Each structure stands twice: as structure tokens, then as C-alpha cells.
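Yeah, one chain of the complex is gone here, protein chain that is, but the others are all in their spots.
Our next item is subunit A:
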Amino acid sequence: MSILVYIEQAEGAIKKTSLEAVSYARALADNEGTGVTAVAMGSIENSQLAKVGAAGADKVLHVNNERLNAGIIQAHASAVAQAYKKVEAKTLILAKSSLGDAVAARLAIKLNAGLVSNVTDLPDTSSGYKVKRSIYTGKAFAETSISTEHKILAVKKNAVDLKTDGVEAEVELFEVALSEDDFSAKITSTDQATGDVLLPEADIVVSGGRGMKGPENWNLIEDLAKSLGAATGCSKPVSDIGWRPHHEHVGQTGVKVAPTLYIAIGISGAIQHLAGVNSSKYIVVINKDADAPFFKAADYGIVGDAFEVLPKLTEAVKALK
């Protein structure tokens, strides 16, 4: 018996959030006295699979099927269900993500499992099985009991620290039986930003708002982000008027981020924007309006003109490194 972890990859690279899910499963397995098996889909090099061991897995089931390189929801759900049965798991752990959520929901039905998403902490099993999850878009938490024998937990970023000192995991090729129905959704093309730090997974995020005055000034945001190894984000008005693409929109109806550091520049801090960033560990706000509501949610603030402060800040960060 083992805890199963569903691993996501992009272009053959295992996602960091999935590795965090492995570390979460490790901590859980150590409490329960069980093992951790991870299941990974598609073409992935062994050097990447080694990271899964380092993050805490004992074993990796590698479904080395090219058709699963793309995130086809039904096909992934079928493959994970087969791995779950093979290892006689009672618990499935995965990272909350665009694909993870969609796959987990189908698996909840397939496996008769109680599913809790946005999990922020390890379960409390002292009486029953209780998990803490984030609700109301980060504005509250709910202590949630799962009543079924089988359980699925979709873990929020930063729920546990990523482990990197695990042992080498045994890799086993795992064949799954998939039907054409599993591939009824056909992916025709993908349009992905490459080479950048992905916003939902970034440890540091630098976001700009309307205070940046126009898309031509975004190089100031990008320079700071680059010096920090950060992803760039933006407020909803900025994506609505087309200065930046929608996948950079941080907020209630956009991407919810949970970085260790969130730097907001020229963003007033509407409650809908705060809903997307309230899981950040530290928030820095730079705004020329000292009354901007965002300062109330910030740890550090600078009242000043972004066009003066940003180049200086980028230089100061570079000087540090």
C-alpha cells in the first residue's frame, strides 16, 4: 500500500508544484507509516524523474506514452486511476493546477474518493480525517472532514517545503490501457510562453497596474523581474485593455498566486486583486498614492513614482547579487 502522487510535466520538465506534492505525500506517508509512489505521464528523461525521488518518492511509475505529453484530461484521469489500483492506494495527492483540478474531479468519481482542493496543511487524523483548505479565494479557511475510505487532496502551493534530499526512486515503466474515448478531446495547438518563470509557480512575482501608464513601460517591470528571477503579473484593468496577456492577470477571476514575495507596482489594491495575492508570504507595494488601499495589505511599502523607484530598485537588487 502506498500514497499515490500525480505528477505533471511541461515539455518534459516536471513541474515544481508537482514536486511539492511529492514532498507533501512524503510527510503524510511518514506519519502513516506507508510509502510514496508517483505516477508521471509522457516523455520524460530519467534526470527529471530523479527529482521525484529527491522530493520524497520511493518509486515512480512512468507511463511513457507520447500521447500523454499533452494534458488530455480524460486520458490522464484513466491512467492515474490504473496506477492507483495497481499500488492499492487509499490516498491520491496532486498539485492544484489547471490540469490537476480537472483530472482530480473525474478521479473523485472513478475512485469513489472524497476530494478536497486548495489544501494548505497536512491532514489531522487524530479523530476522523480533517484537512484545512483555503476558501473564499484566500479570505478564509475551512476545516473539512472527508468521510470516504478513498481520499484525494489537491495541494496548494507552499503547503509544505519542497524536499530535495530524498533517496533515488526506483523507476518502473507502467503500461496503461486507454480507449479512444479517453482521447475524445483533441488538442490542436498550444500557445505557451517559453523561457519565462511561470506565474502560478513562481517564488517571486512582480506585478504592474495602470500606474505603469502603458505597455511600452513594461520593460521596467521586466527588468526588475529579471534581476529577481521573478515572474511578471498584472492587474485586471491592465489585461482587460490588452497591455498584457490574460494569463498574467492576477486576482479574483485571474491567476491566484502564492509566492514568497509579491511586488505590486502602480496597483491600487482593489479587493478583487487582493483576493489573488493574499496567500503571498510577503507583499511589497510601490505606489505614488500614499492612500492606496494596497498599503494596508503590504508588509513593506514605498510611496513614490514607479518610474523613479523601479530603475533604482533593479540596480539595488543587481548590486546584491
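To be clear about the criterion, a residue touches a chain if its C-beta (ideal position, glycine included) is under 8 Å from a C-beta of that chain, and two chains touch if they have at least 3 such contacts; residues count from 1.
Keep in mind that, in the parts below, contacts and distances are computed from a predicted model.
Student: The hidden chain: which UniProt name fits, "Sugar ABC transporter permease", "MnhA2", "Sulfate adenylyltransferase subunit 2" or "Electron transfer flavoprotein subunit beta"?
Tutor: Of the names offered in "Sugar ABC transporter permease", "MnhA2", "Sulfate adenylyltransferase subunit 2" or "Electron transfer flavoprotein subunit beta", the absent chain's UniProt record gives "Electron transfer flavoprotein subunit beta".
Student: Which one touches the absent chain: A:S2, A:S23, A:Q82 or A:T137?
Tutor: From the options A:S2, A:S23, A:Q82 or A:T137, the contact with the absent chain belongs to A:T137.
Student: Check the options A:A27, A:A50, A:A105 or A:L122 and report the residue that touches the missing chain.
Tutor: Touches the omitted chain: A:A105.
Student: For the chain left out of this view, which of A:K85, A:K213 or A:H246 touches it?
Tutor: Reading the full complex, the residue touching the unseen chain is A:H246.
Student: Just one of A:G42, A:G56, A:P200 or A:G266 touches the chain that is missing; which is it?
Tutor: Of all options in A:G42, A:G56, A:P200 or A:G266, contact with the hidden chain holds for A:P200.
Student: Considering the whole complex, which of A:S23, A:S97, A:S207 or A:S268 touches the chain not shown?
Tutor: A:S97
Student: Kindly note down the residues of subunit A that lie in touch with the hidden chain.
Tutor: Residues 10, 15, 70-71, 73-74, 77, 97-99, 101-106, 108-110, 113-118, 130, 132, 134-148, 181, 184-193, 196, 198-201, 204, 228, 246-247, 252-254, 260-261, 271-272, 275, 278, 281-282, 284-285, 295-305, 308-309, 312-313, 316-317, 319-320 of subunit A touch the chain that is not shown.
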